[in-house]
Structure formats: structure tokens, C-alpha cells
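Quick notes on the structure that follows.
Just one protein chain is left out here, and the rest sit where they should.
Which chain is which? They are A and B, in the order written, and residues in each are numbered from 1.
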Amino acid sequence: MSGTVNVTVDGKQVAVPGGLNLIEAARYAGKSVPHYCYHPRLSVAGNCRICLVEIQGQGKLQIACNTRVTEGMSYFTDNERVRKAREGIMELLLINHPLDCPICDQAGECKLQEYAVEHGSGITRYAFEKVRKPKNVSWGDKVVFDSERCILCTRCVRFLDEVAGTPEVGLDMRGEKCTLVVKGDGKLTSPYQMNVIDLCPVGALTSRDFRFKSRVWFMHFTDTVCTSCARGCNVTVGSRGDRVLRMVPRANPDVNHNWMCDHGRLHYAFVNDETRLTVPRVAGKGAPYAAAIARAKAILEGARGQGILAVASPFMTNEELFAMKELLDRLGVEDRFFLKPMGEGDDLLVHPEKCPNARGAALLGFAEAAAEWPSKEYGALLHFAPHEGADLPEEALKRAKRRILFSLKEREADVCFPLTTWIEKDGTVVSAGDRLQRLTKGITFEPTLVTERTVLDRLHASLDASHRPPDTAAQALARLAAALPAFAGVTWTRIGPLGMKLEATGAPA
Amino acid sequence: MIRETRVMLEHAGDPAQKTLAGYRKHGGYQALAKALREMKPEEVTEEVLKSGLRGRGGAGFPTGRKWKFVPKTNKKKYIAVNADESEPGTCKDRQIMENDPHQLIEGTLLAAYAIGAETCYIYVRGEYPHSIRALEDALDEARGAGLVGRDIMGSGFSCDIWVHPGAGAYICGEETALLTSLEGNRGYPRLRPPFPAVEGLWKSPTVVNNVETLSCVTHILRRGASWFSSLGCEGSTGTRLFCISGHVRNPGVYELECGKFTLRELLMELGGGTPSGRPIKGVLPGGSSMPVLTAAELDVRFDLDSIAKAGSSLGSGAIMVFDDSVSAVDVALNISQFYSHESCGQCTPCREGSDWVRLMLDAVRRREAGTKDVALLLDVLDRIEGNTICALAEAFCWPVRSFVKKFGAEFEAHLKERASA
Partner (left out) sequence: MADFSPELLAKVKDLWKRYPERKAALLPAMHLIQKERGGWFSPETIRDTAELFEVPDIHVQGIVGFYDMFHDEPVGRHVVRLCKTLSCKLRGADELRAHIKRTFGVDHGETTKDGAFTFRCFECLGHCTTAPMMLVDEERHENLTAEKVDRVLGGLR
């Protein structure tokens, strides 16, 4: 299996790793072989037949997905014979397909559409009534099934069996009457069930949450990381008009392969919440940022003698935490904590830490808050409220005379700054296994919003005119990396779209 | 005059042959005793190889070579006997199972000994309740006599044989679909590689052999490879069972040596010609999966290679005859109905294509198609054939194409009747 193998793809010689199948090997020659049923993370089914290629010396065309490279093999992915066979498969896939693209959610990202354009003949020769099968079948509250659109590739069947470990979709009937069925009461139960929507190469499985919300070509896509737990599944967020419409997993072999949990996928309503705080509040009244920062400065300066309690949030990015650290250093604050929301985990992806960056907070010198709060009294509290999970207990809040809060919703405080969500800013987080990953800004929820790092830096600058805050997240990261050994040598570019392991922390992978 | 050479069916008329005592009276289980006492497993395989025996299920693969593909590992090995006789026109294995089941059991044990299998399953199609009962009765007797089970004949060799009923799916006669079905699933053919001899039942090496093939093994080991290969002709050694059905005066299952006569002689002498006295219009010489031969093509010598040279195949030994009162369109449609009903639905070209072909032929029959639709039909067959997981697609592409090509004039005339009507 190991070692390198020399193959010739469409006349081009390439060296590829041994053990590759012909679809993967063709990529080394810059060729893409169309495929529906094949998926690198699932067992080979070989049923769609669109990946047929011609291997020199073999009479019949062979499916590329089930054939592995051998030394000296030469094969063709787009000669006349292969093209004709592919055109035939495309035609056969479409004869019973409803061709209801105008009302299909998959339109625009549908492999049937793409391959029909690329490999189809463009005409219909089928002159008979199409086979009728069940449509708009509810597979529970998340997935909707259309059997007429289904090409029976069985990716969903294999995913639920092989990856999710819940074999709850199967095949019924025979021949052209074949259809998918769900076990028991017909409702899926897997907490990973929505992955079948992404896996479905056609519009047979659609998301009830996303259904009919938008044509995909009107949407804006942002590659970022899910923040529902410490796993940090790589995702692509789809938005339109600065509101999030959906989240789908983005392949990362070191984190989440091609999957994500349904909870994380559907956990974005708080972003779009129109009752969110969008301007700072001072003593319960709306105020410009300058006024709120001035008030916060006054509170912090006034509290110096009596002590300041700082409670960060594990939803903050490393750069925000670093800006907070610099401010606290300047103020000489010693009591620095953060709250870590915990919950259930599982063997696949879901991590028990229900926040993206508890590890980052710890690396930046914040201590995980104990169950019992010190009985000390403080002059002021500077607190980033967590997006979810238990907030500071009332008794802790009451220890401080004055409160400066950062919150998604308005809270009772002397100064309350709006929080922004993970999709509204650039930054980095330290995911499970000490993996440093990038968040990328995808939307601007409200143009008036100022992100937390800027607020912290402006507050810092108001206390110390010599503070020269970094401009971009990349610059902030560079500053952080220079200051903290755990982040030594890290740069925005080095992290890349798939993240990197923080070696200096010495944590196991 | 063509005469039968009865080996497998020699005692088929004797009701006692079904019993162990009756079978033993005619030399039953002596081949097994000899093999277990005097031969190494490899020698059994060599004998079969030497006999020239080729599979009788349809593909005609040399049996000894198939056995030799089994890797010599310590892994469990299996024999799966293909008794899912479902090819239209075929009812020969049933004669063996119902009339002389012990020769199959003996042959199965010999194959198991040769490859080192300790468990064998006889997968009998569910529509054969009589065969199932006959085999189970015979197995009970054999088990009781220590011929099946532990330490057979005191040789130290142990082997169980179980009858496994199918439930009505032609595809399960395809050897990998048979294995998938036997494991308790929908009968889907498997991707090759891996081949069953390497990875079959429960991922263990498995040899799949047809009922008639294994029955021949019994006689080869009983009377020797050279005796067997002296029968028939080169490439078609031994005797073979042929089912002659359709428009013949004497339909039946005949045991014959190939290469001694032509197809026409066979149909006229043994078959007795058509009952109506009308001329034969076409013959499917090897089940409905094979290209049709027209009346003009019947003077071909009757053996595997000669029929292959004539563009068809002996397939499963089912010879179906139709006279000139029958419309070629009707026959082609009947065949396509069968395959579209039996397509398992796993892979795209067969699932979608088998039904499309049926619909096109039905449109021709109803004269709702034009001559250009016949060209379309041929083109669609080209897109299907060779591109599927198993051979079921070829099994309808070959006969349908042969009908369209060989009876093209009739297809055209049939369609023109609409214009004139």
C-alpha cells in the first residue's frame, strides 16, 4: 500500500501514493473523475457507474472508485469511449428524474446539474411516463426526502451505518421501484443525521431548516469554525443580507473529516436575533461607544484601590483575550477568571466543553472559575458574559460595586457593551487537542457594532496614551505570538484554513 | 438418430434412487470413499481439472481452475451450491435434485474435500419446494449414515451441508448476489474484485458451483477423468443436460454428448420438430440471456465453442424454440419484461435501462414507435452493456439486440402496419 506508484492518466505520467483509487490518483494529473456514490470517507458502493474509465489492456470500462493504482497502469478518464459511456449513464440517471430544478433546494450545488452540463448530451430521448415515487417525505424534524430525485447512491445509508453508527436508513423494493426507507416510525434519530443532506449529491435529501430560504447563488459563503463546542468543526457558513442561513461542514481530516453534529449546525439563531444589543448602554440608556468607554474608564480607575474582578468568556478569540490581558496588566488586575460551560460529549465529534476557546483562555492566563467564588469584595467587575451556559452567579455579581459587562442581550450594569458573535469577526481559537484554528468574518450584523477587541483597545488607550493597538486580527495574533511562548512562531498565514497544532504546549494530539 | 448418453440421469426414472440404499446400489458414495481414503485434496482438484469439466450454470468456466483460485490459508472456506435455477427455459438442476439428489451431495462433499471447506450451503430457489424437500430428505439420510457431518466415513474429514431456500429473485443465481442473499440480505451482486474464491461468504474463500457441475464431479471421481473427457468433444467434455422447450413436439430434459450433431438435428430428431408443423423461426440455445439464432443458423454443430462461434452460447443449456406463428417483437418484449422485473436496482444502467428497454419494445408492439426508435433502442443497449456491476444487463442486451438485428425486417414491417392501418 505504501510507496509511490507510477501511472499514466490520459497520457500524462504522474507518481502517486500506492493504494489510491483511480479517482484520487487522477487528481495528481489534474483530472477530475465524476462520481456520485463514491465518497472518500465511506465504503465503496460502485453503483452509480459515472466514474467509468478505460484502463489500457482491459476490455471493459472499469469503475475508478473500486480500482486501485498499480505500477505502470495507464488509464483514460476522458477519451471518446469513456465520454460516451458517461453520457449514457447521465441520460439513464435523468430518465426518471423529475427535473424540478426550479423548486429544488439543491439547484446550484447539484451534481446532477453539474455533470449533466459537463457530461450529458443536453437532450432527452426518453418518451415515457416517469416512475412515480413518494415525495416530500418527512424523515423527522430535520430531513425531508424526495424519492423521485433519489439516484440510490446509498451514501446516506452508508454514512448512518458506518460513521454515525445508527443504521436507520435502508432500501426497499426492487429494480426501478427501489426506494429508501427509515426504520421504526420513519423518523431519523441520529444526532448526526443532517450530514446525509450534504452527502446527498442530488436534491433527494434537503434540510427542513434551510428549505426554500434562498437560492444558493444569492448567498455569501465563509469558511470558518463552529463554536458550539471545543471540537471546532470546520464549517462553511452560508449567509445572505448579513444574516446566517445555514452552516455545513468543511472537510478537515484532522478535526471533523467531512462531518458535524446537528446541534452545531443548527446553532446559529442567536446570531440573527433582532433583539440583540447593538449599541452600548450606560446606566440602562443607549449611549455612543465614546461615552460608554469613558464611563468604563472612570469605573476602572475609581476601583483600582478596591480591586477589580475580571471574568473572561471562552467564546472570546485569543486576540480578544490578549487585548483583555494587556488591559488587565495595565490595571494590575490579578483575579482573572473564565467560566467554562460543560455538557455531554460523544465518541465521534461532540466535545463536553460547550465553548470554542476554554483552552485559549487558560493559555492566556485566565483561571477556570471554581464553583465557590472568593468572598472578597471588589470595586468593579469587568465581565464578558458567555453566549450560553451558566453565567456568573448573582452572589459573584454582587461582590462588585460597579459592573462593566459585554453581553449579547441587554443586562443590568453600569456599562453594557454589545457582544459580537463568532461569524462577525476574524480571530483564532484553540480547539480540542490544542489545535489553533481561524475564525473568519462572514457578516456584519449591524454596521454600528464595534467588535470587542477594538472596545478593549480603545479603553486601554484611554487609560494609557502610549498603547498602540494592532489593527487586524493577524497583527493582533503576531503580537500575541511574540508575547506568549505557547504561541511562538504562529502566524495567521501559517495557521491556514485547516488550522495547526500548537506544539509548544506539549499537549497530546 | 441422436441418442441420449445418460450419466446423471441414468437412474432418474427409478424412485429408489432418491434413497440412500438405492443410490448406493448404483455405486453411490464410492467415489467419496475412494477420495477420502486414497487421494489428497489436490489430487481431487487435478482429476477435475483433467476431465475438462466446465461450469454448467451458464458461464462455462473450467471448474478445476475455479477451485485452484482458493487461497491455501487457514481461514474457513465454504462451498455454495448454486441451485437457484432461474434462467428462463432452464429446469435441469431440478431433475437432479428431485430424482437423484445424492449425486449432488456426493459431488458437494468431494468439492469441499478438495478445497478444504467444512460447511456447504445449497441455495435452492424458493419456487422449488419439491427440490428442497428431496434434498432435505436425502441429507437426513446421509447425515444418519455418517456421510455428512463429523468425521465422514472415519476419515477425519468433517463437512456439513445445509439447504438454504431463496425467495423469488432471479438475480440470486448470479454468484455474488447468491452470497449476499445467503448472508440474509437483499440479493445484490458484489463488486469484483474481490472474487468469491478469495472473499465470499462472510469474507471467507468460497467456491460457487452449479448443481449439474457438482453432480459431474461425482461421476468424474467415480469413473475417472479420462472416461469423462472421452465423452462429448473438446471444449465440451462429458455429458450435459439440455432442456428443450417451447414449440417442439417432445419438450424435455435430455442428457447429451456435445459435438456429435447439429442444433437442427437435435431439434428435429429429439425435439420432434414443431407441433404445428410450421417452420422454426428462431431458437434461443442457452436460456433467454443469449442471442437468438434464426432458422438459417441451425446447422451449427452443437457444442460450446461452435455455438459461441455462431454468435450465441449454450448458456445454461436451455433451448427455447418458437415457430413462425410467433411475432419476434412479442418474444423480445417477453424477454425484456423478465429482466426489467428481475433487475435488482442496485446500479444505474440496469435499474433505469432495463425498464426503458421494456417500454421501448412495448411501444414497438403497440406500434406507437417509429423506425428511428428502433435505432434509439440499439443505441441505449450500447450505453448499458458492459457498464454494470453484474451480467444481468448483458443478459437482456444480448438477446434484445439480436432480435432487433436478426428480425429487423419484421420489426419494420410490424411498425409499418400502423401507417397502412
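Criterion: contacts are C-beta pairs under 8 Å (C-beta built on N, C-alpha and C of every residue); 3 or more make two chains touch, one makes a residue touch a chain.
Bear in mind the structure is a predicted one, so any value in this text is a computation, not a measurement.
Touching the absent chain in the whole complex: find that residue among A:15, A:117, A:173 or A:342.
Here the residue in touch with the unshown chain is A:173.
For the chain left out of this view, which of B:233, B:290, B:335 or B:404 touches it?
Of the listed residues, the one touching the omitted chain is B:335.
Out of A:11, A:57, A:102 or A:184, which touches the unshown chain?
Going through A:11, A:57, A:102 or A:184 one by one, A:184 is the residue touching the chain not shown.
Across the whole complex, list the residues on chain B that are touched by the chain not included here.
For chain B, the residues touching the absent chain are 76, 85-91, 94, 125-130, 160, 162, 164-170, 181-187, 202, 243-247, 251-253, 284, 288, 318, 320-322, 326, 331, 334-335, 338, 341-342, 344.
Quickly run down the residues of chain A that touch the omitted chain.
Spelled out for chain A, the touching residues are 167-174, 181-184.
In this section, only the chains that are shown with their structure count from here on.
Need the CA-centroid distance for the pair chain A / chain B, whole Å please.
The answer is 55 Å.
Any idea which chain B residues touch chain A in the complex?
169, 186, 191, 340-349, 351-356, 359, 363, 376, 380, 382-384, 386-389
Given the complex with chain B, which residues does chain A contribute to the contact?
Those residues of chain A that touch chain B are 44, 46-50, 52, 60-61, 63, 66, 84-85, 87-89, 91-93, 95-96, 125-128, 131, 151-152, 171, 173-178.
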